[in-house]
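Below: one structure in structure tokens.
As you look at this complex, bear in mind that one protein chain is not there, while each of the others sits in place.
For reference, chains read A and B in written order, and residue numbers begin at 1 within each chain.
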């Protein structure tokens, strides 16, 4: 075998440069108090933080992404309990990579069937065990309520990494981080910048979409219009109880449509997620929708996708400027590094101004 | 979502203060020689150590529990092979947490079906592999003899974390550590302090009970009476061959009864474990027995339970002073930290007097 056949390039033209995170970093004034307060909060929902706290989180993520090698040991001697009772490789590795890059150790549970829970142990007892064994819990479970049953007994923080069809808040934070990295001017109402964002999917059935819309509603000044693109079949169950009303109450203007290509030319950001994972199985909502390099996208529009992708997102988009989904996935690691550092009482190790 | 809904308290009134471990620490004079000798021993049985060695182990555990942050790196660059051929989350995480808190790295095997053993590889060959790959092995297997087959080929220490229905010695050490933490005066015969301890279960069928009784028999001066509480169904198979005789030979006075509530008012310590795990299945012995806040317990009696619990231990006991089972579970991590440090030739890093 020829050595040339096995050579590879570590660097190549892509959207991963440090220009964007550095611009975002410059756009936000550091205020460490917001980060220190995160040490006593579980992460449950896409809208649990106010605007100022989210901005500080995005700032810290951008700071880490601008210079990843600077922050290598704040979590030394800290242990993450990575409990994926609903199996997931992508989200699990994203959290575990973030934790390891901060110098921490990890204990993984990747199979619910062999745990005490399967044998009837209460989640409160499991939480009590976690209190003794680790410093932070990341939980994914097909059961929406497991998170809340554990929370009551925990004295260490827990992160909701997907609870049934309910929420997936750190995915939403990563989505928002990608949007602000792309266009930092959206952060401040005084800039008067706004985007039209289209979301392909069913807010009532997809936890990533539900959490994203909640996070988006914390920044209503940045959203000119939110367009939900869905198929006819899901029209009747598009929103959950009060879901639409709460978003509108916060100032989000919502339009719904079933015609993707008609609305595409208007959109600045397109969020696509045509598959909804529900435990071990999945459903396809809007499988009539797909994006490709031939779609009538605005020339400077960006596409976001929580991945893994199916046929709804053509690979011919990967090498176009519309591809921000890879940057979104990469940024999720830095966003989680920022969040985790603060949650386990190590914020002071990464703040410049104390 | 309101931030207050996701806030939590890291500290709260509980039995986890450092008063008890500090009292135990003061009650024992350090003698590091006993700990250094642990570097050439496998951990197999609840009675393999003499009284002096066990006291030094409990002292070191109490020293760590009194100040956990002091001991963070003695196992740096040491690798634990965590081999749970019989799946277990609780015991596995307890060992792995202990190892990580000491600064070591871990390789986990959580599924026997994919190993060479399943394909007919001999346990001696597996042990030879472990010699090359790690510094210590923790083994749980449904097969009682696996431990012994590996031991013969090992040049690194192995810990029995449960071999069939035979033994689970570190659980017993953790049980004893909880008892002495609760009442340090029991350690020395010269204090003339004694307890009545009741054990709900079947010594012949439960590895935790078998190991506990062995460990208990190393301190006969502390036991006024051991009461075995069992149901009629298990009367004929209550003890294994010579099991009762050996305990009595060492000076343990044994009574057996089937009437829990009649004996409860006499007991200082109640050990309950009404479920016996046997591989992937479990049997319930004495399911007529259960403890709750309404049980006629002595006012200062403590309850121990190896967990996970079923219906035999009511949650209304959790917030009573009888609850020492949570302290027992927590202490198990510190006990294992003490043991592991010594086993991999790092005792000198945690001893004050060398």
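Just so we're on the same page, a residue touches a chain if its C-beta (ideal position, glycine included) is under 8 Å from a C-beta of that chain, and two chains touch if they have at least 3 such contacts.
Everything quoted here is computed from the prediction, not taken from an experiment.
Chemist: For the chain left out of this view, which of B:5, B:18, B:111 or B:245 touches it?
Modeler: B:111
Chemist: Of B:21, B:74 or B:134, which sits in contact with the chain we cannot see?
Modeler: B:134
Chemist: Looking at B:4, B:40 or B:192, which residue reaches the missing chain?
Modeler: B:40
Chemist: Going by the contact rule already stated, which one of B:67, B:122, B:288 or B:319 would touch the omitted chain in the full complex?
Modeler: Spelled out, the listed residue whose C-beta touches the missing chain is B:122.
Chemist: Which chain A residues touch the hidden chain?
Modeler: These residues of chain A touch the chain that is not shown: 1-3, 5-12, 69, 72-73, 87-90, 93-94, 96-97, 100-101, 103, 105-106, 108, 110, 282, 307-310, 315, 326, 329-330, 333.
Chemist: Using the document's contact rule, name the residues of chain B that touch the chain not shown here.
Modeler: These residues touch the chain not displayed: 40-45, 47-50, 76-77, 79, 81, 105, 107-111, 114-116, 119-122, 124-125, 128-129, 131-134, 151, 154-157, 214.
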